[in-house]
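All protein chains but one are shown in place.
Which chain is which? They are A, B and C, in the order written, and residues in each are numbered from 1.
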Amino acid sequence: MTALLELKDVTKRFGGLQAVGHMTFSLDKGEILGLIGPNGAGKTTIFNLINGFYPPTSGTILFKGKRIDGLKPHTVCRLGLARTFQVVKPLARLSVLDNVMVSAFSRTNHREEARTTALEATTFTEMDAWRDVPAGSLPLGMRKRLEMARALATKPEILLLDENFAGLNPTEVEKTNAIVKKIHATGITILIIEHNMRVIMAISHRLICINYGEKIAEGTPQEVATNPQVVEAYLGAAHA
Amino acid sequence: MSRKNLIGLLPIAAVLLIPLLTQNPYLLHMFILSLLWIVLGQSWNLLGGYTGQISYGHAAFFGVGAYTTGIMVKSGQSPSTAWWGLLFGGLMAALVAAFIGWVCFRLRGSYFSLSVLALSEVLRLVAVNWNRLTNGAEGILFIPAFTQKTYYYYIVFALAAVNLGVIRWVMRSKPGYYFLAIREDQDCAESLGIDTTKYKLLSLLISAFFTGAAGAFYMNYMGFIDPGIVFSIADISIMMILVTMLGGAATKWGPAVGAILFILVSEIFRVWVGSGHLLFFGVLIIAIIIYFPNGIVGTLVDRRTRKRRLRGAEAVA
Amino acid sequence: MSPQVAGQLELLGQVLISGILLGGLYSLIGLGMSLIMGVMKIINLAHGELMMVAMYITFWAFTLAKIDPYVSLLIVFPLMFLLGVSVQKFLLTPVMEADTVLPQNQVLLTVGLGLVLSNLALLFFTANYRSVPVSYASKTIYWDLKLGGQTISLSFSYPFLVAFCIAGVLGASLFIFLAKTDTGRMIRATAQDKRAAALMGINTKRITYITFGLGAALVGAAGALLDPVYYLYPQIGGPFTSKAFVITILGGLGDIPGAVLGGLVLGLAESLGSVYISLGYKDAFGFIIFVLVLIFMPRGLLGRGRA
Partner (left out) sequence: MAKPRFMQLVTLALLVGGMSASLLLAQGKTFKVGVPLPLTGAEAKFGEMEKQAYEMAVNEINAKGGVKGTNLVLDIQDSGGKPETATAIVEKFITIDKYPIVVGEYSSQCSYAVAGVAEKYKVPYLVVTGAADKITQQGWKNVYRLNPPASLYNMGVFSFFENVAKPKTIAILYENTDFGTSTSKAMKEYCDAHGVNVVLFEGYQAGGVDFKPILQKVKSLRPDVVYMVSYLMDASLLMRQSKELDINPQIFIGGGAGHTLPEFLQNAAEASEYCMSATLWTPQAKYPGAKEFFDNFKKKFDKEPDYHGAEAYAAAYVLADTLKRAKSFTADDIRTALSETNMMTAFGPVKFVSWGKFTNQNRMDTLVLQVINKKFETVWPKEGASAKYVFPAPHWRDRK
């Protein structure tokens, strides 16, 4: 099986501070890979590197065998990599449907087509009732779901989910869980950052744990959960 | 055509009929200035209101449009060909805009806003000092092509209508959605596949083109320009922002309402209040900003939708 | 050394002196703007008009009570501080709180404020040009320099020199205030990240009042210092607002030492440019440097401002 996305020895420094160091991992087609680690471990930075917000200080990022490091986010998106944001970024004064249409336009120039795609994506994420509401006045759960709908409307091959479960109540967690599974079932490969251990253990095929920007463990959820370094990182963080 | 669109056309039809009702040059002059300012407000609105890129120096484009026309006439063309200035003036303005956009849109934040301001000042000084091209501080003058104001009225009306049409069309298609996305959140827009630099530039080019065309019209209509008039920060650049934001930024009719308010109210103040009129105008600006934070049109629309939403929420509950 | 060379040296020396002395005043004008821009993230388009108000205060203090402009700083500074605080408290803050499509309402409000201030001045003080006829207005200190057998005679305008020194003292005090006092640190924290500052328990509203007050007081001080060498009329503000603009950008938005440097650079650029390139383009030099800085040093001359 060939890797869809590969990070090879990727390092990012801000000034003197290393945010991500020597990160190497690959994401295979069709899998759900979980990314865990304590707060500030550099998970979102990895997303920002993949998605093109920052160029890596060193190392390469390959998508389908081609280098994408240093490309602009919009190019990366058009190649088929979509992401959601941990801190949700709704286009506040646009309606939910318009929000999703904006991202649908990445695949078409026609308004009607974009609209159709957007309608599908909102139905897929079960947001039909919210379509005409300005995104800025959505409750948090719906904002997180809007992030997914928008990412889907760009018709990605890989979806980067950044803490889409955080702050949701149990019912919403269930719903989101179901949606993520549904997305995966359509053949989209998923890289997910999540703090909710119960969710991520259940949903991921593989897990990578990072701390201080470096990978400390990789394997099946069970392997990673029992890895002593991982336990220490989390307990250490809990004690701090 | 839907009923809503028909209602939208009514004011346009009414405006079209004005010269049939009055031939009075003074009133027509006021209406012509209002229409000119509608073009300016709408153009600024596309870039500032819809795309969220605030320009403090749109006089740069106005001046370039006016001077392109003026220089065409000065270099031997007859005043009637000066109407080509509407096209060439607009294109020159867009060219200048392409340069400044290329330099500034790679940067975030206030840099664009301030750079355009710097650009307009530099252009003003060039116009003052480059005597051979621009005739310097003495300005450029020619006898306007028409003595009848009705012609000017319809020309500027056509310009405003085309401008409105183009902006409506753009805002309903892909670039329009992208402009709004850029305004709301640039990072998010990028990650949704939008080449923000390119689309900011597109918005700027359209905006600058029409501003330049308006400048060309001004030259044709007034028959006289000088650097201080057409490159004025206070009287052009800032007034464009005022007109748009007082009427309602990012609304369809906001700039039009703002322009009419600005031209007619300031004229009424000037005639009725006398020497203190600018003081009243300043107070009016402050009052509108406080009581109509999204401009007159924007705030009224907000109130209506909020009411509707409240009613909707009650129905759901 | 030939007399020609000495003449050229004298020209250069005099031009540099003029540029630096003027730059000191520019710095003071830019400091207030930079402070306001740093904390509130807005451009104060009434900056020049605030200076105009301060100039009239100084003028009337001199005319009615024979208070020397330099002494009147003691009146101008607190009065302008109060004016700034009230503007922020009663006009800008309420506007800031409204939810709007564009965040520029505050800037527009300063436009309205500028119109109101200059036209109030027109109404009350008439359009007449005024000046403060102090005895030392054209007092000059000469400095003859012997160099290679030639004498180079340099002159320092006394009021410009005093203005430069007071501007320096004020700039340094502001710097110390921001670095060493609690309020100063809170201002810096608010400038860096308003939300985080609020979360840390800083009363950011109070900080914005103080900031606008200080900004107004600083430009007011510049106005008072300008009175002995310049003149005043109700519309004097406009050009100074745009100068303050350029200085602020040159320094990197909101960077205090940067604004000082920006002022000096603008002063020097104007004086050198007007002699060695073209007087007509004098005011363009600041803007051209500004655009160059934007392209090549987007974080300001000191590379520390925030985009």
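Convention: a contact is a pair of C-beta atoms (placed from the backbone, for glycine too) under 8 Å apart; a residue touches a chain by one contact, two chains touch by 3 or more.
All values derive from a computational prediction rather than experimental measurement.
Taking the full assembly into account, the omitted chain touches B, C. The chain omitted from view is touched by exactly one of C:83, C:191 or C:226, namely C:226.
Of the options B:81, B:275 or B:305, the residue whose C-beta touches the omitted chain is B:275.
Although one chain is not displayed, its contacts with subunit B can still be listed: residues 24-26, 29-30, 33, 125, 128-129, 136-139, 141, 143, 147, 222-224, 226, 228-229, 235, 267, 270-278, 280, 283-284, 287, 290-291. If you put the missing chain back, the residues of subunit C touching it would be 7-8, 10-11, 14-15, 18-19, 21-22, 25, 119, 122, 126-129, 131, 133, 137-138, 140, 153, 155, 157, 160, 226, 229-231, 233-236, 239, 270-272, 274-275, 278-280, 282-283.
Please note the rule applied: only the chains that are shown with their structure count from here on.
Averaged C-alpha coordinates put the centre of subunit B at 32 Å from the centre of subunit C. Note on chain placement: the centre of subunit A and the centre of subunit B lie 42 Å apart, centres being C-alpha means.
Chain centres here are Cα means. That of subunit A falls 48 Å from that of subunit C.
Counting only residues that touch two or more partner chains, subunit A has 93. Multi-chain contact residues of subunit C (touching two or more other chains) are listed as 101.
Listed in rising order, the residues of subunit A touching subunit B in the complex are 51-53, 72-75, 77-78, 82-83, 85, 89-94, 98, 101-103, 105-106, 108-111, 114, 150, 154. Per the touch definition, subunit B reaches subunit C in the complex via residues 48-49, 52, 54, 56, 103-104, 107-111, 113-115, 117-119, 121-122, 125-126, 128-129, 183, 233-234, 238, 241-242, 245-246, 249-250, 275-276, 278-279, 281-286, 289-290, 293-294, 298. In the complex of the two chains, the subunit B residues touching subunit A come out as 172-174, 177-178, 180-181, 184-185, 187-196, 250.
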